[in-house]
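Heads up, the thing below is written out as structure tokens.
Here the complex is missing one protein chain, while the rest keep their positions.
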Amino acid sequence: MALKFTAEDVKGVYNIMPTPATANGARWDCEDSVDYVESERIVNMLIENHVDAILTNGTFGEGATLTEPEWRKFNQTVISSAKGRVPVFAGATTLNTRDAIRRAKEVMAMGATGLFLGRPMWQELDEDGIVGFYSDVAEALPDAPMIVYDNPEAFKGKMSPRVYGRLAKIPNVIASKYISVGAQYLADIEAAGDNIVIMPLDSDWYYAWKWAPSKAKATWTGSGNCGMAPLLALKDALESGNESLAYTITMELRDAYKTLFPKGNFHDFSIYNIQLEKTRFNAAGLVNAGPSRPPYQRIPDDVAQGAILVGQKYAALQRKYSH
Amino acid sequence: MALKFTAEDVKGVYNIMPTPATANGARWDCEDSVDYVESERIVNMLIENHVDAILTNGTFGEGATLTEPEWRKFNQTVISSAKGRVPVFAGATTLNTRDAIRRAKEVMAMGATGLFLGRPMWQELDEDGIVGFYSDVAEALPDAPMIVYDNPEAFKGKMSPRVYGRLAKIPNVIASKYISVGAQYLADIEAAGDNIVIMPLDSDWYYAWKWAPSKAKATWTGSGNCGMAPLLALKDALESGNESLAYTITMELRDAYKTLFPKGNFHDFSIYNIQLEKTRFNAAGLVNAGPSRPPYQRIPDDVAQGAILVGQKYAALQRKYSH
Amino acid sequence: MALKFTAEDVKGVYNIMPTPATANGARWDCEDSVDYVESERIVNMLIENHVDAILTNGTFGEGATLTEPEWRKFNQTVISSAKGRVPVFAGATTLNTRDAIRRAKEVMAMGATGLFLGRPMWQELDEDGIVGFYSDVAEALPDAPMIVYDNPEAFKGKMSPRVYGRLAKIPNVIASKYISVGAQYLADIEAAGDNIVIMPLDSDWYYAWKWAPSKAKATWTGSGNCGMAPLLALKDALESGNESLAYTITMELRDAYKTLFPKGNFHDFSIYNIQLEKTRFNAAGLVNAGPSRPPYQRIPDDVAQGAILVGQKYAALQRKYSH
Partner (left out) sequence: MALKFTAEDVKGVYNIMPTPATANGARWDCEDSVDYVESERIVNMLIENHVDAILTNGTFGEGATLTEPEWRKFNQTVISSAKGRVPVFAGATTLNTRDAIRRAKEVMAMGATGLFLGRPMWQELDEDGIVGFYSDVAEALPDAPMIVYDNPEAFKGKMSPRVYGRLAKIPNVIASKYISVGAQYLADIEAAGDNIVIMPLDSDWYYAWKWAPSKAKATWTGSGNCGMAPLLALKDALESGNESLAYTITMELRDAYKTLFPKGNFHDFSIYNIQLEKTRFNAAGLVNAGPSRPPYQRIPDDVAQGAILVGQKYAALQRKYSH
């Protein structure tokens, strides 16, 4: 059976939403930590503000720290709230292939458009292991489109161009959530060809577009949780070829992001990824992401301050671009 | 309530058993992959051959790749087979605090002596995060002794002397499974004091004992699955102060291990940890560990050959020391 | 006194030439290993083929492995052969500040336009150390323009945006030889401002130009030693805004480079940097770079084969673009 959503359909702003936590969500004895009402509200807000797709349960979406019942009810809430208005790619990352397949089948049955899927990370996977994992899931769910999650810190290694070349032969793999546009990006998009849309971060989108406009069809972001307006303005600018505006917005995004990286690098960011993102969402004021779930509830004060500043600066951009 | 098992009780050979897999256990569509009969047989074999404690579900014990029902039934099998003859420390590592606590409560209710517990590893934990995680579990299970799992590859970072110093203040933390005896070991045992028994690998035991005899009360090993005899001989030699025999056995163990490390280092070993260990167990011939579960079912041929050789060499040692 | 050559003057193709070795130049008992006749011939060839500047004695220019008398006579040869037709930036990197200053004064006295200067690398320098080193040299030679050599493998660390920001305040620092255009490049050019021209590698030039056309005024390369024609075609394409031609040439360069990186990364390249570059120059056939000097005379055969292929492929490009 043909996939209902393919690489050709991947376009625009793919926003990863947080999993809103109740006030006691940082406690180890919290039984159900999800604020389902806020979850539904965020879905509606994103869609009403023209998000192109919603992703759930990556790193800051707390794929790791929800209990299974929470994960189930949260994804049901998101999918049923979306009502098919935009594609939903549901996070199904676990510690092994069989649990990932089981969860994947669940969310597909709930009506998810596809999967947002990182690989098991207790033990690092080699090239054959990465490709084998995604092949196994694809074999189990031939109808499920997948956005692969290429995060070198979370999953113990960057996917190589060779991995991209091999994943490009699995029809289910339609996109990847990507980290950093640089030398390897060029090799990766070459290897991925037209079968996998490699999605850069919002603040890299313009730069990816400058290098390879036909490849840079979509961006992943969490900034939509702080307001969709700057992202839509950027999307419009790129689609209409208004390069100077795209550049201006990109500079504004990069300026806002400046204090998100504790020591200026991705490794140190990754140690507080969840906490930093939830802190900036809360600081921007549009969503109530709540606290981070255990064991990731702790964050040094100065690190948190950086994230608060990001949220505040982004909120100003949201005001600027929302009229 | 006082802990029923404390650091003072930690002595001898702590063997981590594999989770035996059925013939189709490497397939993603296998529903129940555990060979429970073989599991019981291994427990009995280990106990009859004088193992001091049994641990389950670390890395090669496939804590990551069992489904939850498999994990539950396997630990029930182990605990009920052990019948209290030796302590059983059951693996309860998951992706977050609450799931770890839930699993921990389950195995304690089953009659486990304590927990064998690694920390969540999707996102790296900083010092406060590591200590916070173990503190939270200890708060939730005040009666559960814990062996912490200090594996820098699996859990994204070596536990520092400062972490050991802080964990030593949590009464539940009674031991740690340790990687490599060297400069940091000295700092770690100093920080751990008498509250945490840092257990070196079998082939490092003698060396740890040479440096700090009072600290080197126990070793962790998987070699017991290939035969307890050399380990018992080593234990006796150390306990009786027969240093030259301890040295001889250690040299034999190290010689047997030589081809276990693909490129001679721990990082490269860690990429195939599960596969290497199960391969060597199967090659030694005493247990049928079966295949590795997905996504860790793949291993390069030359890497596997190294592990087979280890198993065969160890089997010869087992013959030598078992009369 | 004002500098005679400033960041404003840095434009076009900056080619680093090899230091041609005699047939016995790989031997430890070779007394004078430089082929001065070939050195002069290369200088003339580069200038007649419209190189914009010549650099000497970086890594593959064997700044490390010449004796001091060889270094002196080689730079004299280059500078006197150039006869002022193009700027010459002479390598003066040594193990310490005072030797670097002494050598810098020598080459400036010979008529060099400026310095091509890496930092001492026995002991890694922190931020203050890097800035302090270049400040000290600038204080000693207020009239000497410098191209700083930003090679993270050779000098034990990438220069950070903060270092670029501080170096930008030293008037002598007019350019940097840069490694990899990616996320940090954006931060580096922002920090460097207009005072330092960050020069990407030839195959990255187009990409840097796409991101920041006003900053990408010059490229560094060793490919000129294999023929200037493709580089001039690229330069013309960028200067005239013929973007599609620039892209085509860039793809051709990248295709030619494909086998230059032993395991696909810069670290492994760096272990054989000198050998790989001299091998590809010799394979391209325009220059006789001779063997690599000790201790860098050894290279695995398969690694060398990759470099030979690069030289051959580039030679075809040279033929294509030279009529």
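Each chain carries a letter (A, B and C) given by its place in the written order, and its residues are counted from 1.
We take it that contacts are C-beta pairs under 8 Å (C-beta built on N, C-alpha and C of every residue); 3 or more make two chains touch, one makes a residue touch a chain.
It should be emphasised that the depicted structure is a prediction, and the values quoted were computed from it without experimental measurement.
*Asks:* Counting the whole assembly, list the visible chains that the omitted chain makes contact with.
*Replies:* The undisplayed chain, in the complete complex, is in contact with B, C.
*Asks:* Which residue among C:65, C:81, C:113 or C:225 touches the omitted chain?
*Replies:* If we include the chain that is not displayed, C:65 is the one touching it.
*Asks:* For the chain left out of this view, which of B:130, B:181 or B:246 touches it?
*Replies:* Checking each option in B:130, B:181 or B:246, the one touching the absent chain turns out to be B:181.
*Asks:* Which listed residue (C:3, C:168, C:271 or C:316) would be found touching the missing chain in the intact complex?
*Replies:* Only one of C:3, C:168, C:271 or C:316 touches the chain omitted from view, namely C:271.
*Asks:* Determine which one of C:125, C:168 or C:212 touches the chain that has been left out.
*Replies:* Final answer for the missing-chain contact: C:125.
*Asks:* For chain B, which residues touch the unseen chain?
*Replies:* Touching the chain left out of view, chain B contributes residues 160-161, 180-183, 185-186, 204, 207, 210-211, 254, 264.
*Asks:* So that we can see where the missing chain sits, which residues of chain C does it touch?
*Replies:* 28-30, 59, 63-67, 93-99, 101-102, 119-126, 128-129, 132-133, 136-137, 139-140, 153-154, 156, 270-274, 293-298, 300
Definition applied: only the chains that are shown with their structure count from here on.
*Asks:* Using the contact definition given at the top, which chains are in touch with both chain B and chain C?
*Replies:* A
*Asks:* From the Cα centroids, identify the chain that ends up most central relative to all protein Cα atoms.
*Replies:* A
*Asks:* Rounded to the nearest 5 degrees, what is the angle of the rotation relating the C-alpha atoms of chain A to those of chain B?
*Replies:* 180
*Asks:* Please work out the Cα centroid separation of chain B and chain C, and write it as a whole number of Å.
*Replies:* Here chain B and chain C have centroids separated by 52 Å.
*Asks:* Using the average of all C-alpha atoms in each chain as its centre, how far is it in Å between chain A and chain C?
*Replies:* Spacing between the chain centres: roughly 40 Å.
*Asks:* Can you list the chain A residues in contact with two or more other chains?
*Replies:* none
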